[in-house]
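Entry: chain A
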Amino acid sequence: MWELIYALLSIGIFFNLLASVGLLRFPDVYTRLHAGTKCTTFGSIFIALAVIAYGLWKWYEGDKTMISLAIHAFFALIAILLTNPTGAHAIARAAYRSGVKPAKAVIDELGGEKND
Partner candidate 1 sequence: MNDETNDGRMSIIVRTIATMMLPFILIFSFYVIMHGHLTPGGGFQGGAIAASAIVMMIAAYGHKMMEKRISEDGLSMVESVGAAIFAVVAFIGVIMAASFMYNFLVGTPLFGETPPFGSNPGILNSGGVLPILNIAVGMKVIGGLAAVVLIMALAGDKEGDKK
Partner candidate 2 sequence: MIYNEAIPAILIGLPLLAAFITPIINLASRKARNAFVIAVLAIEELLIILLAWHVFTDGIVIYTMGAKNPGIVPLQAAVPIRIVLEIDGMAAFMGLISCTVAMAAGIYSISFIKEGNGKSRYYTLLLIMLAGMLGMEFTGDLFNLFVFLEILSIASCGLIAYRQHADAVEGAFKYLVVSNIAALFVLFAIALFYAQYDLLNIAAIAKVMQYTQLDKIALVLLVAAFAMKCGSVPMHFWAPDSYSTAPAAITAMLVAASQASLYALFRVCFTLYGSLMDYQTIGLAIIIFGLLSMFIGVTMALPQKDIKRLMAYHAISQTGYMLLGVGVGLYLLGSSDFNVYGIKAMEGGIFHIINHAMYKGLLFLTAGAIYYRLGTRNLNEMGGLGHTMKFTSIFFIIGALAIAGIPPFNGFASKLLIYEACYKVSPILSIVAMLVSVLTLASFIKVFHSAFMGPKMHDVKDVKEVPKSMLVGMAVLTFVIIFFGLFPGWVVSHIVHPAVMALVDKTAYINAVMGG
Partner candidate 3 sequence: MLETGFGYWDAIAWIVAFIVICIVVYIIRGFGKREHRKEAEEPFFSGVELPDEKVHVKASNIYWGFIESMKGYYDVMKKMHDGIINNYISWFIFIAVLLLIILFAPEVIP
């Protein structure tokens, strides 16, 4: 069982670290948002899954109250899933409206729409 938890945790941490590195490497807000949103959400899902697996395992082993560890972690996961992409959208929209243009963009259809 520990192996599963190790695997889930390492996947989660790998993607979280990747998100941080991506934040540093990318040139502008939008690309950073790509890294910051997708990878952290994915990584956090795996970490939450590890916690859920741990809780369920302990519950299976006989510790009755550990089931609520799993349930609460599940709720945290749902909250992350709901809020993260929305937050990313809000930031992207705000960035665009506050005048940050995408760097090295090959096409910008939104700007064309708004300027006329």
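As a working rule, contacts are C-beta pairs under 8 Å (C-beta built on N, C-alpha and C of every residue); 3 or more make two chains touch, one makes a residue touch a chain; residues count from 1.
Inclusion criterion for the candidates: all candidates are chains of the complex that A comes from, given by their letters.
What you see is a predicted model, and the numbers here were worked out from it, not measured in a lab.
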(request) Check 1, 2 or 3 against chain A and report the one that touches it in the complex. (result) 1
(request) Report the residues of chain A in contact with candidate 1 in the complex, numbered from low to high. (result) 65, 79, 82-83, 86, 89-90, 93, 97
